[in-house]
Every structure is written in C-alpha cells, then in structure tokens.
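All protein chains but one are shown in place.
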Amino acid sequence: MSSPSFLTLPSRPDKPRESGLTHVLDKGLTLTQIEEWYATCGDYVDIVKLGWGTSYVTRNLREKVALYQSLDVPVVLGGTLLEVAISQGKVDEYRRWVTDLGLTHVEVSDGIVEMAQDDKLELIRSLATEFTVLSEVGSKDSTAVVAPYRWVQAIMAELEAGSWKVITEARESGTAGIFRPDGEVRQGLVDELVHYFEHSRLLFEAPQKAQQVWFIKQFGVNVNLGNIPPDEVIALETLRLGLRADTLGIVNEVAEA
Amino acid sequence: MSSPSFLTLPSRPDKPRESGLTHVLDKGLTLTQIEEWYATCGDYVDIVKLGWGTSYVTRNLREKVALYQSLDVPVVLGGTLLEVAISQGKVDEYRRWVTDLGLTHVEVSDGIVEMAQDDKLELIRSLATEFTVLSEVGSKDSTAVVAPYRWVQAIMAELEAGSWKVITEARESGTAGIFRPDGEVRQGLVDELVHYFEHSRLLFEAPQKAQQVWFIKQFGVNVNLGNIPPDEVIALETLRLGLRADTLGIVNEVAEA
Partner (left out) sequence: MSSPSFLTLPSRPDKPRESGLTHVLDKGLTLTQIEEWYATCGDYVDIVKLGWGTSYVTRNLREKVALYQSLDVPVVLGGTLLEVAISQGKVDEYRRWVTDLGLTHVEVSDGIVEMAQDDKLELIRSLATEFTVLSEVGSKDSTAVVAPYRWVQAIMAELEAGSWKVITEARESGTAGIFRPDGEVRQGLVDELVHYFEHSRLLFEAPQKAQQVWFIKQFGVNVNLGNIPPDEVIALETLRLGLRADTLGIVNEVAEA
C-alpha cells in the first residue's frame, strides 16, 4: 500500500543511507515477531544488533539471521561478545563464526575489557578488510567519566582505522557513556563531539524517548540513533517526522518554509 | 471455551458498553500480535487508538484496520495527527482519509496546537455528524496546570457539542494532564470533574498500574480507563475483578454482600 501524502513532512533519505539511521536492539525477538514487525516498519530499520552475548545462546540463531538477511537488514553482534572472545583469546574463532553466519557487519567495543588503544585500532583495521565495522567508544560503567578530548581522540583514531560509524555508548538503559546515570544527556560532551565530527559519522545510542527527542531537536530528523527497542521504531519515526507532540514544531517549520 | 465460574466476581456490562471501557494504545502491534492478543483478551478491549501519528507511518495500515474491523474493535487515530493536519490546513484531507479507511471514530484534541475553543467545538460538531467523537481535554505539557473550573467548562461544552466521551489527558507515560509529572493523580481535579459529570461520560487515561488501581478503588470496577498498553489488558481486567493483590478487597466485598 502506498503511504498517505496529504501532510508536508521532513524528508528522509532512502535506504541504504548514511544518515538518519535507526539502529535497533534485538535482545530476543522471535521469527514471526521479526517478520511482522518488518511489515509494519521495515523501511525505518537500518541495522539490527543482537545485544551483547544473546546471539551465543539463541537456539534458532541461524534462522533469525537468515530471516533478517532475506529482509535486507544487516545484523551485527553486540560488542560484548567480541570482548568475551578477546578475554579468552578466541578472536580468530569469533571471526570464523561471524563469517560462517554470513554477517557483513561487526561491532568492536572496549566497554568492559581493558584494551590498549593500539590493539583496538589494529583489530578495527583487520576486521575492516572484511566487514563493515561499527566501533564503540565509552565505558559501560555508569560512574566512569572520561574527558571529552579523550573521546575525540579515540573517535578520530577509530574512523581513520576504518570504522564506518563510531557508536557512542549508552547501554540498553541509556544511563552510561554519553548519558548521566539518570539518563540526562552529557550535553557538553556531545557538543564537543559534533564540533569535531559530522554527526553522520557518529551513531548515538539513545534508547529513551527524551534522549531521542533531544538529539532530533539538536541535530535534525536525520541524526543516527541506536539501541532503539523494536517496539519503539514506529514511535521514533513519528518523532523524526514531527508526528508526535514532542517534536511537532519541526514539521510546522517545514510546512511554513 | 467457557470461563471458569467458581468465584464470585463483580459484574461487568457486555460489549458494546458505555461504562467499564478499556481503551488501548497501539503504537505498533503487528497482525499476528493483534489476532492472538484478541484471542486472549478480546472481550475486555473496547476501542483501540493508533497512538499520535503512528498510523501515518505504518506501512500495512489498511491490513491492520481491516483486521481490527473483522474483530469488531473500533479504531481511532491519535489526536495529535489531526492537530498536525489542522496546523497545516489539511483538515478536509484528514477527514477524507479517515473516511476512506472506514473508521467510525475520531479523536479531537488540542494538546499541542493552540486552538480557539469555538473552533474546537465547531470541529466536534461537524465530525459528530459522521463519526463517534472522542474529544480530549488537557495539555501534553507536563508543567501546564489548568484550573479545575476550566476543565469543567471545556468538558461540558464538548459533550454538548456532541462528544461521545471526553478523554482526560495523561500521555503514554501517565505524567501530564490529570497526573503530576511523577504520575500521581491530581486528586482535587478529578474530584471536581466527577462532581459535575457522571464518570461514565469521561475516559481517564491511566497507563500506570497504580493509576488504574486508584481509579478502580475510587469509581468502581466499571470506570472507563484509557491508554492501556496492550500487554496490560489482562492485568487490568484482573484489577477490575479483584483478582490481583491491589484490589482484592473489592471482590471480597462483593462476595460478602
């Protein structure tokens, strides 16, 4: 069915796109859920992450991955699983498994396991020869505060090493990394990041609605947002398009322009 | 299958009913979810709202609406979408679209867009010739506090203009309108409202469990409650019937009566 078109709405780039990405956190969707959810809102889903180590314990993982592939939705495994593999000296095994699953994207993070920066960059460089790499910056420890200049330095180095996008950490809860433990945006930090980088090179984890609203108001409807719960994808799209109270101003401006 | 019947429970009117309504917020259910959810708890669902502008971006909207219609569940679009249409001067187009979708109910709100009261009443009057109108009173701005007498005046005027029920605003979160930002009921306001109106003319948005409990204790099992998340419909029905700790007293009173 064709969409209705009587309203004037902000424009969104077509898939596959470089900005305006919606990156979804799947922590246990079933096959029918995926299939039907895609029918409802597939146009708005750019990439799906199987959170942390969930892929490793999902019994019907191959069917899930195959289903996503048939829908042209790239799948990426959560960075934590690679961190576990690193901590056990099993990076090669991890890589073979990901290849065997037919995945085209990988996430490289150091949110838990301590890793020398050079090692992380080397890993990104190596994986980037074969995969589209999303690397992640920021600690999962909600009490860790890292100076903005160190975020900038890390992001710059990871982009140079071959990361497609750099993800700014927030966790599933939206209470770490670029957010304070109560979910509030570390605004000074984010300002610093977008001073140095086009926001389209970054992917901001922003699971909470108030966080999504903040980023859309700040950087426009085509900001990259991540860790979106599957059942919030349509709601996020309405926020982007000004079809919800919180961002209604945006659509008005477009209509008046 | 027939229900078990060994317990003595409060009685609930049959569908379609005028009181005891459960009004559900659908912000992205899929077809199988709807179908099976209905098999589980359809008797308890009186009307489904496709929240704010979600209908406009739902790809398989016509299938969804057709499915709800086949289940005899009226569908209404969130008031925000009409507000967007108003702000863009597209009310006629909106109306044609709703008619074309085969909907029998509409929601008229002014939670975001400023609207003169006369304009709102005129819109209700006009839509009421063709649709069952639910109009909504209260701001989506959680910091806006409106004096009770103004709520009373607005509700009275909207009922006279032809509204079937007047919805009292709470948002998906239950933190605006008749609730304080922390979700607590504005009790003085609600007391004032039910002093002037039978509670069956009102539909109280009450997404949080503690809010539902409060209204059931205050106005009985057949109070109209709205913005109920789909997966809380069975839980709400157990609250109404005294089958959950929070309202167990009600069923005891009935049994002893």
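The letters A and B name the chains in turn, as written, and every chain counts its residues from 1.
We adopt the following convention: a residue touches a chain if its C-beta (ideal position, glycine included) is under 8 Å from a C-beta of that chain, and two chains touch if they have at least 3 such contacts.
Nothing here was measured: the structure is a model prediction, and the numbers come from that model.
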Absent-chain contact - pick from A:P74, A:G111, A:G174 or A:G242: A:G111
Hidden partner chain, touching residue among A:L71, A:V84 or A:A128: A:V84
Absent-chain contact - pick from A:T30, A:S70, A:T99 or A:Q187: A:T30
Residue numbers in chain B that touch the chain omitted from display: 1, 3-4, 6-8, 32-33, 36-37, 39-44, 231-235, 237-238, 241-245, 248, 251-252, 255
Residue ranges of chain A at the interface with the undisplayed chain: 27-28, 30-33, 51-54, 56-64, 80-81, 83-85, 87-88, 90, 93-94, 97, 111-113, 140, 171
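Assume only the chains that are shown with their structure count from here on.
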Separation of chain A from chain B, taking each centre as the mean of its C-alpha atoms, in whole Å: 34
